[in-house]
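Not every chain of the complex is shown here; the ones you see sit where they belong.
Think of it as A, B and C in the order they're written, each chain with its own count starting at 1.
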């Protein structure tokens, strides 16, 4: 099984992401933004970073790269599992592969910190993650305020697309634990085979780095891919 | 053009004419102006810096290169250095700080090393405008570091009115490389191609080095403002990848970043250190706007550029690598045998100079033995009365600008990217896990107030502080880098103050047997005749024995004994508390340096062989604040029951708040007390049992003074906007 | 082909909160200005070649649709400068 790590000029979490996948015993291949073909992959990750410097709007410039058209085809035609992390999340919303948009943090600052998340919806792509599970992971972003137009929020929850939420250490949801002004404390969204989150699982692979909950999340995803969820080529 | 237009004196002009045997043309004069500036030539500081100890068993290359390099493991070199970007950050804080980060990262890259960490040392005034500068500078540091993907893992902040019009922005960067990828500016051979890589050249920052950074601030400074340099971390990242890929493929003969004085200093220094000449065709330099003159092209400080020296056979491959990353790479000339910098524009010669005139012949101030000896002399200072101990004092110190939590700053920095950060900015040093190559410990400090009255004591104190910080985690120091920031060197007092600071650094480093592998000097931090406190920012890199499990910095376990490990002095001179409680800053205590090495070694060995439950170096705000920081890590379910042996209330104040060198606070199991005491006392350290760790969110001292966790944390975590108490 | 300057002005939809604008308004008020609303958008100046001003405007409009504005939260308008 091969997982592609899709990089753009300015991506900078690609090395950490490859390292995390390798730690999990998966073969990771770096996919350049100029690629036109992804059909040989079992899944793809769009890692974090500052693609194109986050200029204009974060994720906007990368969303127009050739590889994104290929990714869209692979999602539509083969239900390729895709995971976006941080800037990857921004790129996926800008490309229209996930609903909504990520806006500058409400307080206007970049924020790097540890943050507890709660799983708000289950997904066949993450077997083993149960609603209410808590995960502790770093966040590091300037534009992580998830926004979706009025009226669409309820549908998002009903469809199980509202995937992860920022909470306090006990898993309680409230405004004080929202690090960036996201609607409904949303930290992650999923739609079909595409999921994305602002926090960084690849930075939470070991206790000595602060938490190994990223290991838990990524291995759940890999299990999902292995179980060939709607997907034949593993 | 006149000598003064490029910041040179009449005497310097005479010397140029004598060297050249003719009058320089305007371009040539401009090149001299840049390279003979304080900023590039170190004309006032070089002789002082040459007295620093540079040799050590782990040194791969010392001062002189773009950064010092030490060997961490058999397979890994560490390049590190501190740089200042003070003046630009005052003019435009966001871009000034951002380009400061970009600049020092390219110094590291120029050694063939991949940057893995940044640390920022900042100093500001205390008024509202200073808080706005702080805000902008922090934004700028994050803007560059976060985007290029290098974590800002530690740093240091200090406040004083002395920095009001001269804030300090010093940035330290660290990189790693395999020894076989060693790179430098001194390995070019004649007949190789000069390739300019990166941003197209604009009118950015012309005269930044010669005029802006080499004179005091005054009314005129406004008009001298060059076009502000804007940092582009996106291009910076691509430039880094192209350069390091070329290094890894062995394609480069030599490498130099373009920093202060742009192409002028890059080409001259590279030629001079390699012993070659250079022929450059300025019309080939890609421009961002039309109409730049050769003079402007040579002096532009446009960011995100590197100068690569490539042999003919590797040229095609280098250009291909650059093209793959869509980074502009242009052949602009060649190295020659001549030892001359030979410039052309559209085929016509426009300057011809020997590089040694530019680089080595700058008139430099010398330092004689009596002057150097005199620098160690203690100044006559008075210390005022020490106030009586009271419990509010700790709350006042906790909420003071100098002791306050730095979380609101460092949470704006990505300190975890590259996934090596085991200890980050919430600790007093950074510990990075480098896998099979071991661990790296990095500490940065240098309280300006310590050098306010006695530069020597302040310089020595800063060195001991970072070494004590490394010792507390069992790390072995490999080298230190020093950032010297001072006033106008033409004034006797300012010059002496800088000299004393450097002498203090030199003596402490020598006593501790740790080499200084590089550093930076920023002078003319002076406005309307007022100099800043001489401020030495010291960074130390150490080898960490077990980076995945560094010694905790909390309160250990309930029931643990809390100890103060000290070196005898209780002098509270220049402490945060002295300033906060009395408004004075007196001289920082001197310490006997002969015993420093053995004390540091005793601590390091103890920690390695028998790690305590927790240990932290005594930091800003003394014992009181060090306990607060340890407590903050343990949380509100912990508490402390303490008693001080002193009955005298002034003595209590001194004991609780002094910041004298070589002190630590430890938490150990009570039954180990005798053993630990015996062990450390044998090395000349003194142990004071302060009390024990309890449950329940209160700190009680002598049964009479008490503080709740909530009260202390509320003060300590106050945001910076709330400064009215110190205005 | 002649060169034209076109400006694409991108603004947040009216219904969308503008925290940066609100923060700026707060600071302006603090400074003593009386101000009832601040909305911060982007002013994007393009230089492009086209046969006519009209064509330049059309091309700029396509750039805005395809990249410069995000339709989920923004509106845009195009102006070709003389």
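The rule is short, and it goes like this: contacts are C-beta pairs under 8 Å (C-beta built on N, C-alpha and C of every residue); 3 or more make two chains touch, one makes a residue touch a chain.
Note that this is a predicted model, so its numbers are computed, not measured.
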item	value
Subunit counts for every protein chain kind in the full complex	A x1, B x1, C x2
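Quick note on the criterion: only the chains that are shown with their structure count from here on.
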item	value
Pair of chains joined by the greatest number of C-beta pairs in contact	A-B
Chain centre separation (chain A, chain C; CA means) in Å	30
Averaged-CA centre spacing for the pair chain C and chain B, given as whole angstrom	42
Centre-to-centre distance between chain B and chain A (centres being mean Cα positions), rounded to whole Å	36
Touching two or more other chains - residues of chain C	none
Junction residues of chain B, two or more chains touched	none
Chain A to chain B touching residues, read off their complex	9-10, 12-13, 15-16, 19-20, 49-50, 52-55, 109-113, 138, 140, 142, 200, 202-203, 205-206, 208-210
Parts of chain B lying in touch with chain A, wherever the complex brings them together	139, 142, 146-149, 232-235, 237-238, 325-326, 410-419, 421-422, 433, 548-549
Complex contact set, residues of chain C against chain A	15-16, 19-20, 23, 66-68, 70, 72-73
